[in-house]
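One protein chain omitted, others in place.
Order of writing sets the labels: A, B and C. Residues in every chain begin at 1.
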Amino acid sequence: MTTTPVAEATKANLNRAGLDKAAYKGSKSTLCAGCGHDAITNHIITAFYELGVEPQSVAKFSGIGCSSKTPAYFLSRSCGFNSVHGRMPAVATGALTANRQLIGVGVSGDGDSASIGLNHMCQIFRRNVRMLYIVENNGVYGLTKGQFSATADVGSRQKGGALNDYEPIDTCALAIELGCGYVARSFSGDGKQLVPLLKGALSHNGLAFIDVISPCVTFNNHDGSTKSYDFVKEHDIRLHELGFVPHYEEVSVEYDEGTTTRVDLPDGSYLTLKKLERTYDPFDKRSALSTLAASRASNELLTGLLFLDENRPTLDQRMKLTERPLIELTEADLRPGRAVLEEIMETYR
Amino acid sequence: MTTTPVAEATKANLNRAGLDKAAYKGSKSTLCAGCGHDAITNHIITAFYELGVEPQSVAKFSGIGCSSKTPAYFLSRSCGFNSVHGRMPAVATGALTANRQLIGVGVSGDGDSASIGLNHMCQIFRRNVRMLYIVENNGVYGLTKGQFSATADVGSRQKGGALNDYEPIDTCALAIELGCGYVARSFSGDGKQLVPLLKGALSHNGLAFIDVISPCVTFNNHDGSTKSYDFVKEHDIRLHELGFVPHYEEVSVEYDEGTTTRVDLPDGSYLTLKKLERTYDPFDKRSALSTLAASRASNELLTGLLFLDENRPTLDQRMKLTERPLIELTEADLRPGRAVLEEIMETYR
Amino acid sequence: MDTTLNNFTIQVATVNGSGSQSANLVLLRSIFNMGIPCNGKNLFPSNIAGLPTWFTIRVDERGYACRRKDVDICVAMNENTIDADVNELAPGSVLIYNEALSYRPRREDLVVYPCPFTALAGKVTTEPKLKKLLTNMVYVGLLQELLGLDPVAVEQAVQKQFARKAKAVSLNLGALKEGVAFAREKLTKRDAFKVERRDLTAGKILIEGNAASALGALFGGCTVCAWYPITPSSSLPEAFIDLAGKHRHDKDGKATYAVIQAEDEIASLGMVLGAGWAGARAMTSTSGPGISLMTEFAGLAYFTETPGVVFDVQRAGPSTGLPTRTAQGDILKVACLSHGDTQHIVLMPASVEECFTFGMEAFDLADRFQTPVFVLTDLDLGMNVWMSDPFRYPEKPFDRGKVLSASDLERIGKFERYRDVDGDGIPYRTLPGNPHPLASWFARGSGHNEAAQYTEKPAEYKRKLERLARKFETAKSRVPAPIVKNGGDGEVGLLAYGTSHWAVLESCDQLAALGVKADYARLRALPLPDAVEQFLASHRRVYVVEQNQSGQMMALLRMHFPAHAGKLRSILHYDGMPLDAATVTEQIAACEKESAN
Partner (left out) sequence: MDTTLNNFTIQVATVNGSGSQSANLVLLRSIFNMGIPCNGKNLFPSNIAGLPTWFTIRVDERGYACRRKDVDICVAMNENTIDADVNELAPGSVLIYNEALSYRPRREDLVVYPCPFTALAGKVTTEPKLKKLLTNMVYVGLLQELLGLDPVAVEQAVQKQFARKAKAVSLNLGALKEGVAFAREKLTKRDAFKVERRDLTAGKILIEGNAASALGALFGGCTVCAWYPITPSSSLPEAFIDLAGKHRHDKDGKATYAVIQAEDEIASLGMVLGAGWAGARAMTSTSGPGISLMTEFAGLAYFTETPGVVFDVQRAGPSTGLPTRTAQGDILKVACLSHGDTQHIVLMPASVEECFTFGMEAFDLADRFQTPVFVLTDLDLGMNVWMSDPFRYPEKPFDRGKVLSASDLERIGKFERYRDVDGDGIPYRTLPGNPHPLASWFARGSGHNEAAQYTEKPAEYKRKLERLARKFETAKSRVPAPIVKNGGDGEVGLLAYGTSHWAVLESCDQLAALGVKADYARLRALPLPDAVEQFLASHRRVYVVEQNQSGQMMALLRMHFPAHAGKLRSILHYDGMPLDAATVTEQIAACEKESAN
């Protein structure tokens, strides 16, 4: 074997972790050609690569569904746990509690999170576990062939023609209502928006939730669907133009303070929100909730950073957890001494 | 045995179903003396008695908990199903679908509905099953001795002193968000408010949800609790003074149109909402949601009718269900004829 | 060259989502239309499009219906699997492959027919998507010519497959013709496989088990169906939705049934129990993971004595396992599903016809015994296409069990929900809404006495459990009895259930040919009827054939018939593939040889 010297051009492609983009890929996708989920996978790869995250420090989690398969398709150098349907939040909570140095990424589907797993998703919002939680939202159960999920909009139609008239679950509204501190919505086809949102999420101290509309080309991309590529393109209203500046970037980026808001994140990175048509304040919980409710009523799809609050205690903080990952504690740390046992025994005499 | 003639006084106590109040009672309560749940039981008895509901036409449902025991303590002439922890909505949905003539009453606890059963509660809001759904909310798991439930407020303390800092689940906010058409909050000690709300709920066409703060005297009635009798009395803000006029009442009740809103219900009954200090519009979803969020932030407990919408289709309507209860359909209705089987067989040849 | 007539297997190796399913069904039905027994099995991945799929047709005029492991004719259409597909062929098999693939024949011991399928389809259409679909019909044409399929039978099959879509019919007939023409002009038949018209399928049907089960539910009077999607079960409730949508309306056109897609399997069973308690015939359908989630409610149903029907279309694996592969791995679990001392009635259909009859019977048993009834099928039965006699119209009226109306109560003058009035362990019940003052009772999963009142009294609690045991004793003589096929001399017995039946049927003949004469009893339900014990008692060695790793039915037999535990041996198969006869025969023959030594 000969050692090929790394070409200059390649070197230029290395990120601050010394890795090229290929190092962030996973195994080949087995999803349908054109599936929104594959696009999201690519945006995830881009975000992690550009940020220069050490892949080995990431832990991936998912439930069951086409969307939940995707953690196998990115970051193959990271460990992952593809668990059971709807229960990803529980598994992630356990793992990230056991090792608080892991960077957690959960990928779920709308069926996984808003139908069978709704309770667990709501409770992880309340617990504020440090992780990135992505719902790849196509309004249907892809893997079981296209039944409506709980995010299907009123008035949308199934491929076979059946009409949905149940109130959809707006996962972002629930996230805001239940104490999640980073809530965003985006579209699988909008990398310009989604990539900064993903990066911002990774800088957030707590649970960062992103609902990404991700068309299912096989079962929910027809006329009458409200999660088709066409529908999204027509109804997408971007709340702002997003930028992300990482904490390790030397040069500070220039922006117009009149039109752009700078949103500082705990690790020193920041997001820039450049105003588009509408004025939107992502720091006001009440107005965020009522704007979301209004947008649903008028069939608008608002995308962007919906809500941010960096002051919520995380689960680790609430538990006053030691800084060292629990998994690194040794027998000496964990097993009290003989005297302690004797002292405890005495209380039972 | 001698037949005692019904005394005049007793006769006067008979309701339009020809029953006295005792006919609406159940077996003796085994709850702690002073438990809020027992007060709610009494208000339920009063509401059903005063309305003159036929007890045999009622079906009672519950999960598991002190609160979920109470259906045994009212309406002993009604059948009831005390099911498993957190899953009452599913059982009620099945039963009320099977027999659409039943009047459904579900009683649950905050642990039962907002912790283990949160998903089912959310989904029954979306399905809009015709029934009265009461959460007897004491912020703790009474029956398992006082652990916090998911409705415990931020800053409230357990009997042992432990502090809660998880965002509480506001079941009413979720109900409004998820499409429930009758949403109210009340207090076990406030029969004047709760009884009309219960009556109104029974006239509503769809799911009527009432969250009733119901102090647990044994485990959550101390200083530091936000679900104690004292706390509620101090923080309760009644949105309006409530009255209920049933459809069969001959004389129409007089009220001042300037200060009182009349809310018509599908069966011809109506609620009267007499304005107190604040102005509150229970027909506006967005404002209801944001008022609730604001009240939580300022530690106010708003009680009264929070939201009403009589135009949501019920589950039965969505399924275009036959008017006859499914359980009354006979073999002749249900088993297609020989010709149909033969025709179906032909499609497989 | 010998001719192998009406007895071979075809395997089409393709890619899912490529539309080959229609072509395969046309092929299957063409053979069926010629009066020759056949059935089809689809081996598909847990994926929507792009991964390998195999469709296997077994043609066998003797009527054997189980999988045959060896492939006689391989139609290789998938670039990614062709090497493996070809490697697995036995010498002398036929390989038909698409010349558009990069594959070049390497084996000399096969009869190889290359064919430019894609190019031929291109003659019918230039539209790329359509062309891809039609490519599949070309191989049907090729096989028509090679096997000697009756063109009329094939055309009928095409008409049926694309019913009411004239354009599709003509395009497909066009593609078919290209295949026929190519074979005629370019190929010389060098293999032995041929079909010849018979009269063995007249009146019969080709149907999947899930559709048959749904028909059972329809004719069994099911009015409430609550479900949550899961492979391989979804097509059962979906078939019910179709059927009820067509055949279940009142005179105003309103639905006389309700279908609710629940938020999960816990809620599905909860809804079924609510409906069952209220008096409806209710069902749900699921597979392994869903069964696990139903565990708590199963115990509530048992203890409150609430009827309900649960179809479990079994798939392979602990956990998610192989969701698109078959197994019989749930039987032990379902038999006693839930914590504590719980037991259930379980029906185990082996055929599509039994899916239909047990599908109805399940509702009768649930009502009669006031308990959940589990119907265990599997992916092989539920999702594959089986030939069957047409289903017979049920002659038995609904058995709604011991339900007391208001007038019954008036006549009797008393009512206790949980009293064993008749000594058979089955109490009487009333339905909510019954206007009689005596009718009301309170269902609870906690301890209760005969009057349905809460109790913690040891004696009352124990009495309840003992009555439940008595009820299941009664059930033994009411559930479908085993079906015994004699052929032995009291030495060797075979036991099987569900789809293992088909392999065992064939294996019995294979074993007989090897000199092993066996009697065969097919189990059809739990609790195990007394006849099972008689069968065990009258044989010296009994082989229990099943499709799981741990011998779950054998475990149940050992539990219940300890006197015979020692004579039971497991014949197991658990790789996710449908069971074939050779696997059974080889294992038993080996054991028998050992016994003889």
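Methods note: contacts are C-beta pairs under 8 Å (C-beta built on N, C-alpha and C of every residue); 3 or more make two chains touch, one makes a residue touch a chain.
Treat the numbers as computed from the prediction; the structure is a model and nothing was measured.
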item	value
Chains on display which the left-out chain touches in the complete complex	A, B, C
Hidden partner chain, touching residue among A:45, A:95 or A:212	A:95
Identified contact with the non-displayed chain, of C:555, C:571 or C:588	C:555
Selected from A:22, A:162, A:253 or A:326 as touching the chain missing from the view	A:326
Residue among A:41, A:82 or A:228 touching the omitted chain	A:82
Contact partner of the left-out chain, one of C:80, C:170, C:446 or C:595	C:446
Residue ranges of subunit C at the interface with the undisplayed chain	45-46, 288-289, 291-293, 295-296, 298-300, 302-304, 316-325, 327, 329-330, 332-333, 336, 338-343, 444-447, 456, 458-459, 461-462, 465, 469, 548-550, 552, 554-555, 558-559, 562-563, 565-566, 568, 574-577
Hidden partner interface residues of subunit B, rising order	30-33, 64, 66, 84-86, 115-116, 118, 141-145, 147-148, 150, 218
On subunit A, residues whose C-beta touches the chain left out of the figure	27, 54-57, 59-61, 71-72, 76-84, 87, 89-99, 101-102, 119-120, 123, 127, 315, 319-327, 329, 331, 333-336, 338, 340-342, 344-345, 348-349
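Keep this in mind: only the chains that are shown with their structure count from here on.
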item	value
Gap in Å, rounded to a whole number, between the CA centres of subunit B and subunit A	36
Where subunit B and subunit C are represented by their mean Cα positions, the distance between them in whole Å	43
For subunit B, residues contacting two or more additional chains	119, 123, 127
Contacts with two or more other chains, residues of subunit C listed in rising order	263-264
